[in-house]
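All protein chains but one are shown in place.
The letters A, B and C name the chains in turn, as written, and every chain counts its residues from 1.
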Amino acid sequence: MTVASIPKTQLLNIENLAVEFRTRSGIVKALDQVSFSVAAGETVGLVGESGSGKSVLSLAILGILDAAAQITAGTIAFEGDNLLTMPRSQLRAKRGTGIAMIFQNPRVALNPIRRIGQQLRDVLIAHGGLTKAQCQTRALELLTQVRIPDPHQRINAYPYELSGGMCQRVMIALALAGRPKVLIADEPTTGLDVTTQAAVMELIRDLGREGQMGTILITHDLDLAAQYCDRILVMHAGHIVETAPTRLILTQPRHPYTAKLLAATPDPHKRLDELTPIAGHLPDLRGTLPPCRFQSRCDRAIPDCDRAPLKRQAIAPDHTVACWHPLPLSSGVES
Amino acid sequence: MAQQSKLRFIIQRLLAAIPSIIGVVVVTFILTRALPGDPAVFFAGPSATQEAIDQVRASLGLDQSLPIQFLRYIQDLLKGDFGESITTGQTVLYDLTTRLPASLELTIAALIFALAIALPLGIVAALYPNSKWDHLIRFLMTAGVSLPTFFTGLFLLYVFYYRLNIAPAPTGRLDLLTSPPDRITGLFLIDSLVTGDFEVFIQAFCQLVMPAITLGIFALAPVARVTRASMLAVLSSDYIRTARSHGLAPLKILWSYAFRNALLSILTTMGVVFSFLLGSNVLVEKVFAWPGIGSYAVEALISSDYAAVQGFVLTMALLYIVLNLSIDIIYGMIDPRAGQ
Amino acid sequence: MTLSLRHTRYVIGENAITFGAFLLFLGFVLLAIFGDAIAPYDPLASNASLALNPPSAQHWFGTDALGRDILSRVLVATRLDLGIAIAAVAASFVAGSALGVLAGYWGGWVDAIAGRVIDTIMAFPLFVLAMGIMAALGNSVENIIYATAIINLPLYARVIRSEVLVIKTAGYIEAAKLSGNTDVQIMLRYLFPNALPVMMVHISLNMGWAILNAAGLSFIGLGVQPPTPEWGIMVAEGATYIISGEWWLAMFPGLMLMIAVLCFNLLGDGLRDLVDPRKRT
Partner (left out) sequence: MISLDPPPLLSVDHLRKYFPTARRSFLNRDAAPRLLHAVDDVSFTLEAGESVGLVGESGCGKSTLVRLLTRLLDPTSGEIRFEGREIGAIAAPKFARHPLRSQLQLVFQDPHDSLNPRHTAFDSIAAPLKQLGGFQASPLLTARIEELAELVGLPAALLSRFPHQLSGGQKARVGIARAIALHPKLLILDEPTSALDVSVQAVILHLLQDLQARLGMSYLFVSHDLNVVRLLCDRIIVMYLGQIIEMGPTDAIFDNPRHPYTQALIAAIPDPGTPPQPLQLQGEPRSPIDPDPQVCRLYGRCPHGVEACTTTTPHLEPMGPDHVAACHRADVLNPAQLR
């Protein structure tokens, strides 16, 4: 099934995606009206507080959500094919080869009782076309590619014998095994040390450039996203509220939430009194929600904000905002 | 390097079993010294004089202080001397070695029965949590562990032997007319196959079915429960999600990733399962007149045959320690992290 | 508070079986208290002319080889069977938790000694150990309680020890120390109460097992002695008649035993849901 109207350069195209979770205390609308696309060679940052739906989105793209979750609307098109209507076996074939993912907490994301090499071979065999000997060579190649020292020795190691940073490199090697076109990195540096974080991010960036992969970096750290991404999507309570090229979003945030997030994030040049907290917390995603889920925390909110439907709209080239009253363009901020 | 650490792990486990063995020997000694009745009176016979009794007491070493008695006891054990049974007139060691294979055969059969049913049920329940099947399996498991073994046995006998008459009479390992196969391992099923005596094999098999099921039902529940719980935990773990994200085949994930990891917790509960099996053995053997060491112990208890009881408790405990030790070692084989 | 109440109600609503088990449990408690009064006949009165009568309008559960009314015996036995189990579980719970909390919190030599004691008990198949203890101590109701308590001790000690090992690393235990709580206060006010919910589950599951254990001992002739009405003995007495067709002798006490154990096990399952809903899914 082909979704029309998708430019050929876009690898991944998500339209109007909605995900709900059934829980004991009601239905949680985890994602709503989520649309974006990723092109080859591009790095997109998906930024938001915990509970904003970032990880749900990544699992939904790969089709590995919990049984309690349900995709209630939308399409996820990979190279023009809708993953949501695809037969299971075909979808499985896309995992790893079309879209691959690396997870947070790499130590627990690897099978603890299987050697690194075995896990790599499992993935290589699943993607098919390789003999046993070729698998071994390719596994070593992958470990070298992710800059693991002594790959010949490490290939026989168990995850517990490796440091967190090394485990994350193994995760990246596993993800690269199928030569994916899109790589989703879900908080890849959470739980890693600052210096290791830099090394892992550099590796992800370089591999993306070499392989012309589209990369989605999911993070709560706006600074990190700003440093490594071409474009940033800001998520709040299951909505994407603003998208723009990195430079633009840092200097000209138009959604009040983005502006507040920027103001609350410490960076090397801010003093404590320049750090402004965001009032309130994420709304309860159960029950009926207002069209703008930021309304209760927004100091610009007026009764008029209740208007539906609120759609994300382009307000400048490459810049979209889901807000009835976006912040005005400030001319002098450009640094 | 890895081989060496495995070997070291096994040796460590073996050494760790030593305190347990010492503990078992001490407890068994204390228990038997506390047994009611004076064994000297027993051995001397009903019409013995006080002098004769004292003589017997001295020859048994019962006039010595407890520590010395303990040392003697250990000496005897090391020589393989478990004493003599009053009821059978044989050495306890002889009785135990002739009867142990019967108990083992029953226990192993029950274990195979329990695993063959419980593992698949546990996996199914974990794959479809909170489904109708899951609820049904969970209820059946709870019911299974609530069944008193001796009652299950009687119930099965009533239905399948008395009512339906498709099961053989509870006459032990063979019916009264069949003679046992040549003793090789002592396990009738294996011996009869080795000697090619298929009639005996079928006989022994039919006799074994009901007691084995009775015993197995009690072990079903713990195995299925743990299988379900650990499969659920493993299936929701991060590394399963990783495996799925790489497009591995569902069966590959289920077997190489989920089940192998779940097996670790299943193995750890096998100790409890064996405790159940060996304990319930006694009850099942009584119901089915199974000539194992359990029924031997029950008879010995009734006639205050202290050497036999002591031999039985000791054998069971040692058997159990060996089983636990094997579980530990198998665990170490599967989990590379063990012993680190 | 209201939240946990709502949760309880939710769990009961969701899990009718648990609620049924709870009602059944209340029934057993009433039976244990009023069993004597309800019983239609004297459970010990024998009458040779009525021997081995099948269930009838006069004797709902039939009569045994001595002509005693099985229904009356089954009802009266409830108090003894439950009493043994409750006493044994209470004893092993108290001793086991004290041992477990101390061993888990202090570690070191306390843990080493407790560990040795527990390992030694656990080195025996538990029923076999109970047999050994009964053989040594002699047949009496108290001794069944002791034997059952001893073989259950490791369960409680181990569970609470491992709970304590987890809880002890929680920040709030360090916070309690910073607030000036002494070790004993921490054990009593912080560790034990937080380990209690998990223990409740084990108590309930263990009750069933304690009943089975006591009945099993009586079945092989250790423990309660005839003519005292007790389910295990009654099954044993009826066992020989099964293969000649007099099923009611063993069946009714056996069923009663099974229902009691099932009741506690179902209750334990339900409690598990209540204490930790995540363990279910």
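Definition applied: contacts are C-beta pairs under 8 Å (C-beta built on N, C-alpha and C of every residue); 3 or more make two chains touch, one makes a residue touch a chain.
The structure displayed is predicted, hence computed values, not measured ones.
**Student:** So which of A:106, A:165 or A:238 would be touching the chain we can't see?
**Tutor:** Answering carefully, the residue with contact to the hidden chain is A:165.
**Student:** Could you tell me which of C:29, C:94, C:175 or C:188 touches the chain that is not displayed?
**Tutor:** In the complete complex, the chain left out is touched by residue C:175.
**Student:** Using the document's contact rule, name the residues of chain A that touch the chain not shown here.
**Tutor:** Residues of chain A in contact with the hidden chain: 49-50, 149, 163, 165-166, 193-199, 201-202, 205, 220-224, 226-228, 246, 250, 260-261, 264-272, 275-278, 281, 335.
**Student:** Identify the residues of chain C touching the omitted chain, counting contacts across the whole complex.
**Tutor:** Touching the chain left out of view, chain C contributes residues 3, 170-172, 174-183, 185, 190, 193-194.
The definition used in the following text is that only the chains that are shown with their structure count from here on.
**Student:** Consider the two chain pairs A-B and B-C; indicate the one with the greater count of contacting C-beta pairs.
**Tutor:** Output for the comparison: B-C.
**Student:** Name the chain whose C-alpha centroid is farthest from the C-alpha centroid of chain B.
**Tutor:** Chain A.
**Student:** Compute the distance, rounded to whole Å, between the mean C-alpha positions of chain A and chain B.
**Tutor:** Roughly 54 Å separates the two chain centres.
**Student:** From the C-alpha centre of chain B to that of chain C, how far is it in Å?
**Tutor:** Distance between chain centres, rounded to whole Å: 23 Å.
**Student:** Could you list, by residue number, the parts of chain A that touch chain B in their complex?
**Tutor:** Contact set of chain A toward chain B: 59, 62, 64, 67, 92-97, 100-101, 103, 105, 108-114, 122-123, 126-127, 158, 160, 171, 174-175, 177-178.
**Student:** Over in the complex, which chain C residues touch chain B? Could you list them?
**Tutor:** Touch list, chain C to chain B: 17, 116, 119-120, 122-133, 135-138, 208, 212, 215-216, 219-222, 232, 235-236, 238-239, 242-245, 247, 250-251, 254-255, 257-258, 261-262, 265-266, 269, 279-281.
**Student:** If we count contacts the way the header does, which residues on chain B are in touch with chain C in the complex?
**Tutor:** 19-21, 23-24, 26-28, 30-32, 34-36, 129-130, 138-139, 142-143, 145-151, 154-155, 157-158, 161-162, 169-170, 229, 232, 274-280, 282-283, 286-287, 297-298, 301-302, 309, 312-313, 316-317, 320-321, 324
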